[in-house]
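Every protein chain except one is present and positioned as in the full complex.
What follows is subunit A.
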């Protein structure tokens, strides 16, 4: 560890040791990158995302309260409907009881259960394909959700719930003897897409399943927005950071803490996810236009080139802004960039400047390239962030926002 880095860590620790944390000072320090040592980043993100207040005395009671609240959400939204379902498989219930799976009443709990499964199916597809290049999300967590995974209770996990939702068709063949033959695909030992990843033994769950649960609870609590593709890419880096926290007590509660930090972050960026706001003042179209209007101010030649080639910000800036650049870089770089984004007082103005800088940094190639080459450069999904390594590692130690441009 360089002495400079040691000094930085000491600076962070000094700021974080204050009984009442100086938020302006913490923002300024965090903007140039937060050291990952001693769980500093986890703590700073929790403060910057307004999960923890600046007064330290409240931290432990607040976290306990929030973690309990999250357990409550799990009980209400995952376990209780799961019990009903699990019971059905175990013993035959009297379906004349007030609620049953064929109940046509829209308020029926079963009806809600089936509707939830549609959202869950979508979440499941995306949670499984979160950071496929990294082994982390496929690995079992050290802290599987005890409430759900306790083998004595036999609760239904979300993963199992999804597997049951996708019913398989059965081929019914009647032979000449009149015997009906139902060939169940369940019997054939064919590999399926759902088992692309090695299934984990009972009682353990992979990190992606934790992410899935966080997204499902969020969707249940926010039915107006529910789940929009890309939210998984917002949860991913936060969860990864918290679930690798050297502080074991905090690491154990990564799920609940991630949920609340994600919820707070979404409160600030949710407009980007809402289709009906696309063309409003606060929608993403307006923000994409701002990337181009800023570019026009800073580099009119490049701006005109992109205009002339009819390369619209929708082609690339949509993803950059909506996902806070999380698909453009490898995870460690994303996390480093998010230090600065979260430290930005006028969230997320800095993101617009970074997006603009990302264009200007490859201006030479863009000015020479044709439409196809430039689209490849800008979408760069084969090698995320490949052009920008220089940019990340050369962030000045204490930049003001505009010195980057």
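By definition in this document, contacts are C-beta pairs under 8 Å (C-beta built on N, C-alpha and C of every residue); 3 or more make two chains touch, one makes a residue touch a chain; residues count from 1.
Everything below uses one rule, namely that contacts and distances are computed from a predicted model.
Asker: So one subunit is absent here. Using its UniProt record, which name fits best from "Exosome complex component N-terminal domain-containing protein", "small monomeric GTPase", "Mitotic spindle assembly checkpoint protein MAD2A" or "Cytoplasmic tRNA 2-thiolation protein 2"?
Answerer: The missing chain's protein name, per its UniProt entry, is "small monomeric GTPase".
Asker: Which one, A:32, A:50, A:222 or A:379, makes contact with the chain that was left out?
Answerer: A:379
Asker: Residues of subunit A in contact with the chain that isn't shown?
Answerer: 122, 125-126, 129-133, 166-169, 185, 188, 190, 192-193, 196, 228-230, 232-233, 273-275, 278-279, 308-310, 314-315, 318-319, 322-323, 327, 370-372, 375-376, 379, 381
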